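And then chain A:
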Amino acid sequence: MHSNGHRPAPAVAVSEFTEDIVGRQAITGPRYRRAMVILGGLFVLGVIGFIVRAVTDGFDDRLPWGYLAATAGYLLTTACAAPLAIIGLRAIKAHWRRPLARLAELYSLGTVVVLAIFVPLMFLIPSAVDRRTMYFQSSGTSGLPGTLGRIPGAPQAYDLALLIALVVAAIGLVWASTRPDRVLLGNRRGVHRGRWWGSIKQWRVTTVGIGLIGAIYFVTLIGFNSMYSLDFAMALVPGWKDAIFPAFQGITALQGGLATVIVSMYVLRRFGKMERYIHMEHFWAASKPLLAFCLLWFYFGWSTFIILWYGRMPVEQNVMQLLYFGPYSVFFYGAFLLCFVAPFLTLLWNSVRKSCLGPTVAATFILIGNLSDKIRLYAGSWSVPNEVITDHALEVVPAARYPDAFDIMMMAGGIAGAIFIVLWMARRVSIISIWEMSEGLRLRVVRPFLRTHVSVLGKPE
Partner candidate 1 sequence: MPKALTGLIIASIAGLVLLGAVVYLVGSAWFGLPVGAQGPDQPIAFPHTVHAGSVESGGIGLDCTFCHRNVDKGAAATVPAVQQCMFCHSKVGGTTEAAQLQITKLRNYYESDTAINWVRVHRLPDHVQFVHDLHINYLMENPARIVNSVPEIGSDGSVNAAQTCSTCHGQIATMTTVKQVRALKMGDCVDCHRQNNAPTDCAICHY
Partner candidate 2 sequence: MQQRVALPHPQINADLLKNVLKAPAWYWGIMAFLGGVVIFGSVLVAYLLNKGFGLSGAHRPVMWGILIVDFVFWIGISHAGVMLSAILRLSKAEWRRPATRAAEVLTVFSLMIAALHPVVHAGRPWRIIYWSFPYDFSRGLWVNIRSPLVWDPSAIFTYLTGSTLFVIVALIPDMAVIRDRTTGIRHNIYSVMAMGWRGTPRQWKLQVVAGFLLSALLLPVFVSVHSIVSWDFAVMIGVEGYHVTIFAPYFVIGAVLSGVSAVVTMMILMKWMFGWGNYIRQEHIENLAKLLVVIGTGWLYFFFVEFIFALYSLESQEIALRELQAFTWPYWPLALVFIFLSYIIPIPMWMFPGVRRNIRIMFWSSLVVNVGMWLERFLIIVPGLARKQVWTFDWSTYHPSFIEVMIVVTAYALVFLLLLTFAKLFPLIPLFDIKEGDILGDEIVIGKRRVPALRVEE
């Protein structure tokens, strides 16, 4: 309880809140336009970079495309992963998720950008025959019984199918969770669309549906991250046998997703003028799991590291050279510093966590560190020449390939594309979930308790 007797923030009336948000939705500010132009420009640059790369290098060699693969990996663990935070918080019914829910969910549309990048990448990874793969497609050298047969199209076709499922889930998620708001906004504009009028049954179907699609999105995203990390990184490096790597990618997804939410939240509060609804409490609450994810990043990374390092097998030593201390060591140290050390040391302090700027800075570190991590993993594994990938061990550690201008253009374009979609959608539906916020406002009252006042939160069910 409050020992200093300060009163909790007064309750905001639901109608007042709704009017405010609906009012904002009607205006398009100059800042928004400027942001859209910049992001759109970057995206176009990315497309140009892609075309130049395709024309000059073609699709025969995998090496020049490593940074594009890293971009897809990065988007998968940041933008596309942002909804995971909200899906999880919704499942445990945390109240503080409410103002961030819509923002995070819109990021799921970043999967469209990933799909766009994925299609060309698909043709760059080797076909399934005679490579190490989960799809039991060997030519008998492995001693695998022939009855398991050869499954056609793997792994590209399966990865593509899963990615399309992910995009569908993302669209479904956004569609379902924006539905009450779209109806509300439509009503205000005098546009009556759809057959949704908010009966008890419809609400139940909507909330259960959001939960269900959310769970599907969660599972599919983690699944696709696992597949992507296997087929587009691990399987390309001979001797890299690291079962935790898919799960590590999953953890970076949770960490990067939450970091994306926090940074976006700050931007929304600062530049979107949402101080009234996004408070320090939200940053504070979000910073705790972020701290936990930083520790988990280290934990998963360390679990790999100690096993490879302890075994002292030549096979693993070369893989470690490639991934940790060899040509891409700069990116490894960058990732280690920015995904673990820096955010951990900042978030350790309660005074940092208990502010708006502190968690945002830590989240920014993580977003940069994550990119560095993905470059280490994807550019590193894509620099292994095609001829050796069926070998038992990586005999020669390939030299590093640092990004050129076109790589940077592609990376920036991909990232800008994902943000562009979110901002574009923000004009179509409100960036703050009106129905979810109203629900929260209704469930909270301020009451006297002993000699002070406390807020009382309803826990239906």
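Keep in mind that, in the parts below, a residue touches a chain if its C-beta (ideal position, glycine included) is under 8 Å from a C-beta of that chain, and two chains touch if they have at least 3 such contacts; residues count from 1.
Candidate selection criterion: all candidates are chains of the complex that A comes from, given by their letters.
Note that the structure is a prediction, hence the values are computed from the model and not measured.
Participant: Which option touches chain A in the complex, given 1 or 2? Just the number is fine.
Facilitator: Here, the candidate touching chain A is 2.
Participant: Quick check: in the complex, which residue numbers of chain A touch candidate 2?
Facilitator: 1-3, 8-9, 91-92, 132-134, 138, 142-144, 222, 226, 230, 234-235, 241-247, 281, 288, 295, 299-300, 303-304, 306-308, 310-313, 442-443, 445, 447, 449, 454-461
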